[in-house]
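What you see is the complex with one protein chain gone and the rest in place.
Take a look at chain A:
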Amino acid sequence: MAGERQDKASVKYVGDSRIPVRREKRLPKPYSEYPGKTEPFFPNFLLKEWMAAVVFLVGFMALVISHPAPLEPHAADPNDTTYTPMPDWYFLFLYQLLKYIPGSMIVLGTVIIPGIFSLLLLLAPWLDRSPERRPSRRPVATALMLFVVASIVVLTYQAVASHKAQQAEAAAATPPPPPPPAAEGAAFDPEQAFIASCASCHGQDLKGTPAAPSLVGLNLSVDEVVDIITNGRKGSMGVMPPGMFQGTDEQKKQLAEWVLSHQ
């Protein structure tokens, strides 16, 4: 691509460098010595790399669009003692390794084993010095790497399995907090609650029965209705006993809103 410089004499460097002139250059081995066809990096090979990158990018964006990044519904609560911690998946094998090591020898899991393997990895070129490059002719290096990869896969798998078991155990062990608000709030249907708890006296159509007055045309706020549901009331037709509907405050509020919306 580059044009030869027209006039080499027109560029002169000031000779204050302390680096001695070295005539023979250690350029990479020309690939013309290798068998087969070479091609220029730019633009021919870069175009092919870009095509591979585009295929990759399509798959990646499909993942991104179809699976929004997870975010829990609440900010961190340091006082939450029930949360089962879980590191990101690529640290799981290290995390799982610690579980097999008794607490008194924890150094083995935090420093010694990961340290040995990190050093082996870092120093691989000096441990495996033969000029031989085929994996089948360097059995020790190949076997060790396969062993490490298999260990990482197995440990990660076990970590995920034990995390799931732990979560299930935690869910079973914690007694469902007296009416779990989030779980039941979603399933709570004020109309069903009205039919179950209120309709026998106030009527399916809210228009009242001989036992209790109509709930149509009430001039009450939501809070007042919640108060009546909770504490009962002495009314014109007799006494409404307290606690006819048992539920959380949120559910009482939803029931009251449902009643007031049917005027």
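What we mean here is this: a contact is a pair of C-beta atoms (placed from the backbone, for glycine too) under 8 Å apart; a residue touches a chain by one contact, two chains touch by 3 or more; residues count from 1.
Everything below uses one rule, namely that contacts and distances are computed from a predicted model.
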Record-based protein name (UniProt) of the chain missing from this complex, from "Glutamate/aspartate ABC transporter (ATP-binding protein)", "PTS system IIB component (Fru family)", "YlzJ-like family protein" or "Menaquinol:cytochrome c reductase cytochrome b subunit": "Menaquinol:cytochrome c reductase cytochrome b subunit"
Residue of A:V58, A:L121 or A:A171 touching the missing chain in the full complex: A:L121
Missing-partner contacts on chain A, residue numbers: 1-7, 10-11, 26, 28-32, 34-42, 44-46, 48-49, 52-53, 56-57, 60-61, 63-65, 67-72, 74-78, 80, 83, 85-91, 95, 98, 106-107, 110-111, 118, 121-122, 124-126, 128-129, 131-135, 138, 141-142, 145, 149
